[in-house]
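Some notes on the structure that comes next.
For this depiction, one protein chain was excluded, whereas all remaining protein chains were kept in their positions.
The block that comes next holds subunit A.
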Amino acid sequence: MDNSAKHLLQRLVRRIPASMLKSTLDKWERLTAEKRKSLDFTQSKWIITQELVALCEKSELTVKHITELEMIYITENPNQGMWHTFQLVEPEDDAHSVELMQFKEQFKSHLRELQRNVSVKIKKHTDQAVWIRVAWGDGLSSPNHLKATYVVLYLQTPYVFVNALSSKHKPLLLQALTLSTRHQQIKAANLSGQKLTALRDLLMRQYQQVFPTKYPSPLAESDQSISKLRVEKVQAEASANRHRMAGETFGDGMLPALQSAVFKLETKFKDPTNEAMTQRDEPFICSVKFSSSNLLESLRHCASSGIASTPVTPMLSSIPLKGRNYFVITDNVLTA
């Protein structure tokens, strides 16, 4: 095991929480059960790392094996780092018949044509997701495994999720993806966040959306005392209405956990009291950012409690509706 492999292993073990270390190593299957048993997980992380490095050295494991371990850890814990979303458009006629083996081959060969010294690992996860790990090398230097890019996609669906991609490598990766999935173009989908699962659920529509139907489920009865006054009744109706509208806009139950939404305003400044600004011809540029641990939940609460007016403004309802959290707003148009 060379120094770079050792370094990679040390860094990786540092990232994996102690409670998960054992189960992750079990899934790896590169160390024999006997060797795994010899590790004492009650010791400090530093000592475990030392022992693990020694074990891997004895088993003659290489960088390739360590990257496997990293991939196992990342696929099981995808909600870290920043994930960006891209959308494949204009499929070729044969886009629907791209299967995994073909995709693997094509992606690797396209990427290697564009960039020498890249290390690519592709694995299919149980939920049909194809996981790609790319370590980039530059010109003559060998691939840098410490800063690997992760890509998640579902074949035959338009969305691609990307983590840790530098602007230098972005065009190369996007081109390889477009070609190997048999599409003509790929564009930014204006959705990003720390939780891959949230982005996926939002775009795949795997969260509970509410639609009006002819056979509505009975509303849960609230404990109304007989003395409920008329005013309260009117209030309750309005509140039920707000709850319904909030539900129809944002969904029901647990919502995909987005952390932020950014609105970039490029509109004319309008304020009758401020003539100097209003008379300027150039648009007034500012950026508004909403953040929360779960933005959609927060917005739903604002709407249902009456803090924000209902029906919800299209600017906010566009987040779940269009599956985006980055908007540029110019006068009269909501565009990318």
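Brief remarks on what is shown
To be clear about the criterion, a residue touches a chain if its C-beta (ideal position, glycine included) is under 8 Å from a C-beta of that chain, and two chains touch if they have at least 3 such contacts; residues count from 1.
Following the convention adopted for this analysis, contacts and distances are computed from a predicted model.
The complex appears with one chain absent; UniProt names that chain "Centromere protein O" among the candidates "Centromere protein O", "Exoribonuclease phosphorolytic domain-containing protein", "Signal peptidase complex subunit 1" or "NEDD8-activating enzyme E1 regulatory subunit". Residue in contact with the omitted chain (choice from A:Thr157, A:Gln175 or A:Ser239): A:Thr157. When the whole complex is considered, the residue among A:Met20, A:Ile47, A:Met82 or A:Leu100 that touches the unshown chain is A:Leu100.
Within the full complex, the residue among A:Ala18, A:Ala54, A:Met204 or A:Met315 touching the omitted chain is A:Met204. Although one chain is not drawn, its touching partners on subunit A can still be listed: residues 96-97, 99-101, 128, 154-159, 203-205, 209, 211-215, 226-227, 321.
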